[in-house]
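Complex shown without one protein chain; remaining protein chains in place.
This part shows chain A:
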Amino acid sequence: MALLMTILQRLAYAALLLIAVLVLNFSMMNLAPGDVADTIAASMGGADAEVMAQIRAEYGLDQPFLVQLANYIGRVLTFDLGYSYFYNQPVTKLIFERLPATLLLVITAQLLALIVGVLLGVFSARHPNGIANYFVTLLALFGYAAPVFWTGILLLIAFSLKIPLFPVGGMIDVTVEDNFFAKAVDIAHHMVLPVITLGSIFLALYSRLCRASMLEVLGSDYIRTAKAKGLTQREITLKHALKNALPPVVTLAGLQFSAVISGAVLVETVFSWPGLGQLALTSILARDTPTILGILFFSALVVVVGNLLTDMVLRAIDPRVRGRA
């Protein structure tokens, strides 16, 4: 019952955050020079004042700010994010076409970075003088300082152009056979470089935190007790230490969703990955405001859902969080 209440509370708060995003979106749309009527007039090749007034009345632009805002939020709740004059399509349709590609890239990169990061962190904490330890330190420096789009281009030069192991860009070949397995393999092949590029930043973060967290846990009394009981090194590391070292890493990973999406915009541009990031860039260059703001809203939605899921995972792996409710 208490759990249900907490979940409901979280959901209500998430909904409030998203409405705040909508208010921000709408205010920016109003503050920016030019409005929908200007865009339509421009696409018609100009219009006189009377026609402009007519368009404004038709789109409710002559209403007071708050009424317009309420209308906007109401429309978004029915999944209507407006119409893109650049693509001649409803914004929601555009976004739903591109969202899966971005989610595939972002989730794979996050999961891989998390798994490899934890493995690296555990291994380097167990062997403080080993090569893994230096690797983690180097990776941490590189992951912070290298611009992600540059890392991507370097990988592209090395593994697509000099040694042609992977495709230069895109998500799937047009020539691929029309069956599920062949398609999956082809997409996976296209995904390797983008995922490595995007994952590398977060791999650096997670492996370093996991190492620090493991070192701290391995120094505590109950680990000494476990050793004294005669448990094997493997049992101690995996069952006793990792269980307590993991929650901080998961918390950090949960905080990275918005950074992952930011990174995805750059990575998608480098590898021509047909996702939301690419759509965002083209619509920004084309000044297609409804699409831009729709993407901003949907990426905030992804972050909020990501945070909720992280909360659930933390609850599952850390009894202390459950106690706090």
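For this structure, a couple of remarks:
Rule of thumb we're sticking to: a contact is a pair of C-beta atoms (placed from the backbone, for glycine too) under 8 Å apart; a residue touches a chain by one contact, two chains touch by 3 or more; residues count from 1.
By our rule, contacts and distances are computed from a predicted model.
For the chain that does not appear here, its UniProt entry gives the protein name "Oligopeptide transport system permease protein OppC", which is one of "Oligopeptide transport system permease protein OppC", "Response regulator", "Xanthine dehydrogenase family protein subunit M" or "4-hydroxyphenylacetate decarboxylase small subunit". From the options A:A2, A:A145 or A:V174, the residue with contact to the unseen chain in the full assembly is A:A145.
Residues 17, 20-21, 24, 28-29, 31-32, 141, 144-150, 153-154, 156-157, 161, 212, 255, 258-259, 261-263, 265-266, 269-270, 277, 280-281, 284-285, 287, 289, 292-293, 295-296, 299-300, 303-304, 307 are the ones on chain A that touch the missing chain.
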